[in-house]
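Got a structure for you, written out below as structure tokens; questions coming shortly.
For this depiction, one protein chain was excluded, whereas all remaining protein chains were kept in their positions.
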Amino acid sequence: MSNLRKGKVRLLQGNEACFQGAIYAGIDFYAGYPITPSTEIAEGLARELPRIGKKFIQMEDEIGSIAAVIGASNAGAKAMTATSGPGYSLMVENIGYAYMTETPCVIVNVQRAGPSTGLPTKISQSDMMQARWGTHGDYTAIAVAPSSVRECFEETVRAFNLSERFRTPVTVLTDEVLGHMRELMTMPKPGELEVMERPKPDIPADWYRHFEMTPSMVSPMAALGEGYRYNVTGMTHDREGFPTAVPSEINEKLNKLKKKIERFADEIYKVRTEMMDDAKIAVISFGTVARATHQAIKMARERRVRVGAIQPLTIWPFPDPIISDALKNVKKIIVAELNMGQMVNEVKRIAPRNAEVFFLGRYDGEVMTPQQILDKIREVK
Amino acid sequence: MEKEAVVKEKEVQRSNVVHHYLRPKKKFPNVWCAGCGNGIVMGALIRAIDKLKLDKNDVVVVSGIGCSSRIPVYLDFNTLHTTHGRAIAFATGVKVVKPRLKVIVITGDGDAMAIGGNHFIHACRRNIDITVVLVNNKIYGMTGGQFSPTTTAGAFATTAPFGNYEKQFDIVKLASAAGASYVARGTVYHEQQLEKLIEGAIVKRGFSLVEVVSNCHTYYGRLNREGDAVAMISWMKDHAMPIQAAVKLPPEKMVGKFVTGLIHETDATEFCEEYDKLVERLKAKEAQK
Partner (left out) sequence: MKAAAEQKKKEDRYEIRLSGSGGQGLILAGVMLAEAIGVGDGKNVVQTQSYGPEARGGASRSDVVIAEGEIYYPKTMKLDILLALTQEACDKYYPDLKENGILVVDSTMVTQVPTKKYYGLPFVRLAREEIGHVMVANVIALGAIAELTGIVTHDSLKEVVLGRAPRGTEEKNQKALELGFSAARKLKKEVKSRG
């Protein structure tokens, strides 16, 4: 039988891999509103979810979509939405509600160029800061950034895991090129990738507190209708979930939002390094650009330039310790990204004092080419 | 004398019922001004649920932001106090995932008609089995008396200092036209009727709306010289016209009055049921293969 008919390896689009990853992770509910270049995710789930008895709904807008996702998650569902810049902008108020109410959910942002309607069919990485600081107030965000079709699958699974494990929204930052490009992929078998479930209470309803303090700082979470009858509010609340104005309770709540993630950040960090062992120059990039970087350092190495690559797959919390460790012996650092300078400031914050940081940006809707990066390497060498 | 005792006894029973559904450890007193209609709406909702003998665990009450939207926080059900205008969208997610739960939304005229208007009409259109209790006090109470989409023409509000020159939504007509299955209007004066209307709304399959004409004497009353809570609630008594009587009256007799009761009712396909049917259809197709 030919490979084609065996169907083990498939040619898959990034957006398809993303929704297949969601299914692998056990998605129960999807709500969304169409927007280029993310629409294939909604289309795929509209087709697949009813077939497996799971729920799909196209809402009237992105505000409603994320609201429905949060409602569904509180009802016990693993829930996701997907969008692009304009939609994410509409969602941020309710994403803040998810942070505050510690509601697990996954938001995929297939980035396109902005601001505003911008370039619907063109690539960008200008929403990196939005993924961290999009909504108002203080909180700590998790965001992951795949760079291949396979990673679109894997990182979506990981996003679900992290969101359930930490009871928090997680953003998957992909981009137009990644979302639409097709690559070969072997579908992971059940059990091959880890799939996590949210912590559930194992105490009587009378003792249950929806925002209990625990050693892990993550509270077990009962679903609506399971007999626990708790209150959820976006107002700053006490452990039971009732609005509070007591300074000590306010402090406890906000510290919890921050520390439940920061203390366990080692479980969240994921960074890929290439040829960093002897590197004097490092190129740091994520997503689609990381692939141009890999190509560029290959070309530079052929010219005997000691250059390596660092690629954060966890973009938030920014993997400070891992990246600064990788940068220990580096003298020059190039940060390459498709925006006017976002990640570069994170890198500057942690770069060794004697290393110089250079920014290489592109924001004309095109992918950064290996040649551009190579030129920059030569320039700073 | 005896009759009075019976009435009193009844009153005590009614208030006991309410206490049974309030959160025991909650930090009362509540946030409302004394005499606010929100308390009456809360009582009516509780009694309707009690009459229906619903299991507390199966009731989810979702609200947005506003004075009225604080109601769920005091109730011993599953309660979601969400963001301004979005309660119906949150509730949609809950209902779709767990259709067996009774999902009730408490919202205000600003919450549901202004910022949340889009979610409101689309939930009507989908005819999803949610009950919406919309407390219409014709003003933004929580933020201190700005005009809302239902503020009467000419009425004063802090952002309509020269009188409101905008037009109003007729919530009942809007919901009916958008596809709701059950559309009713009650008032906080007619408490027993309100109980019945809410009860009917919960029982009805599909999207149900109960608009509750309520009082915000603190802002609307003061700014428009309509008096205190008692005066405003008495006004409802004098100007409400039950639908049964209203249909028989010539239009000129209806001037200045508003219709109450169950105003519109239809049967149509319901969102969650249709989705389940789709799932079954696909399953059968799969089995055939």
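Every chain is named by a letter (A and B) in the order it is written, and numbering of its residues begins at 1.
Just so we're on the same page, a residue touches a chain if its C-beta (ideal position, glycine included) is under 8 Å from a C-beta of that chain, and two chains touch if they have at least 3 such contacts.
Fair warning: this is a prediction, and the values are worked out from it, not measured in the lab.
Peer 1: Given that one chain is not shown, what are the shown chains it touches?
Peer 2: Result for the missing chain's touching partners among shown chains: A.
Peer 1: Going by the contact rule already stated, which one of A:K55, A:R167, A:K260 or A:H294 would touch the omitted chain in the full complex?
Peer 2: Answer from the full complex: A:H294 touches the omitted chain.
Peer 1: Of the listed residues A:D138, A:D202, A:D266 or A:E302, which contacts the missing chain in the full complex?
Peer 2: Per the contact definition at the top, the residue touching the missing chain is A:E302.
Peer 1: Could you tell which one of A:R182, A:K200, A:R349 or A:R378 touches the chain left off the display?
Peer 2: Among A:R182, A:K200, A:R349 or A:R378, only A:R182 touches the chain that is not shown.
Peer 1: On chain A, what residues meet the omitted chain?
Peer 2: Residue positions of chain A that touch the missing chain: 2-5, 9-11, 36, 119-121, 177, 180-184, 274-275, 288, 291-292, 294-295, 298, 301-302, 367, 369-371.
Following the convention adopted for this analysis, only the chains that are shown with their structure count from here on.
Peer 1: For chain A, which residues count as touching chain B in their complex?
Peer 2: That would be residues 28-29, 31, 50-51, 53, 55, 57, 59-61, 63-65, 67-77, 79, 93-94, 97, 223-235, 240, 242-243 of chain A.
Peer 1: Show me the residue ranges of chain B that touch chain A in the complex, using the header's touch definition.
Peer 2: 23, 25-27, 56-58, 60, 62, 72-73, 76-83, 86, 89-94, 96-98, 100-101, 118-119, 122, 275, 278-279, 282-283, 286
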